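Notes follow the structure.
A single protein chain has been omitted from the complex, and every remaining protein chain is retained in its original position.
Right, subunit A next:
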Amino acid sequence: MIEQWLYPSLRHGGVKETRSYRISSFLYVGFFGGLLPVLVLGTMNGHWLRVSKRTTLGMLLVGLILLASTFFYTWMTGSMLDALLFSRVTAAGLGLGYRCVLKKRFRLHSVVQGEYRPLTKPAILLSIVSLPLEFLLLRTGEVYFYGDVVR
C-alpha cells in the first residue's frame, strides 16, 4: 500500500510551499488603509495558505457587501466623514474576520515554514491606490444623498 506514496513528487509537481503575511496585522491594514487593501491582501494570503475556494469566495463576498454598505451609508446619511469612519471600522472588522478564517492554515504555516512576508510595503501601496477609489465611492453616495434631498 505504501509503495504508491513512495514516488518523487517534487521533481514533477514542484515545491508548493505556503506563504503568508502576519495575519494579525490585517486589522491595522483595515483601519488605516480601508476595505480594499484588506480584501486584496486577505484574498491573496488565503490563496497562498491554500484555504478552500469556498472560504475565499465567502470572505470576498462579505468584503464586497461591506464595501457596498459604506456606499449606502453615505447615501443614507450624506456625511462622508461618518461614512469614512464606518468604512474603517468595518475594514478593521474584516481584517479580524480574515484572521479568524485563516487562523488554522496560518498555524500550519507558522510551525512548518516559520517565515512571514513583509506586509508594510504592499499595505501602504494598496492603501494609496485604494484612497481615490474609496473617495469616489463615498462621494458618489454623497451626491446621491443630496440628489434625493433636492428632489
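FYI, contacts are C-beta pairs under 8 Å (C-beta built on N, C-alpha and C of every residue); 3 or more make two chains touch, one makes a residue touch a chain; residues count from 1.
The rule is simple: contacts and distances are computed from a predicted model.
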Chain left out of the displayed complex - its UniProt protein name, from "Ring-1,2-phenylacetyl-CoA epoxidase subunit PaaA", "Tetratricopeptide repeat-containing protein", "Peptide/nickel transport system ATP-binding protein" or "ABC transporter permease": "Tetratricopeptide repeat-containing protein"
Contacting the left-out chain in the complete assembly, out of A:Y28, A:F71, A:Y116 or A:Y144: A:Y28
Contact with the hidden chain (one of A:P37, A:G95 or A:G141): A:G95
Residues of subunit A in contact with the chain not shown: 2, 5-11, 13, 15-18, 24-28, 31, 50, 85-86, 88-89, 92-93, 95-96, 99, 104, 107-108, 111-113
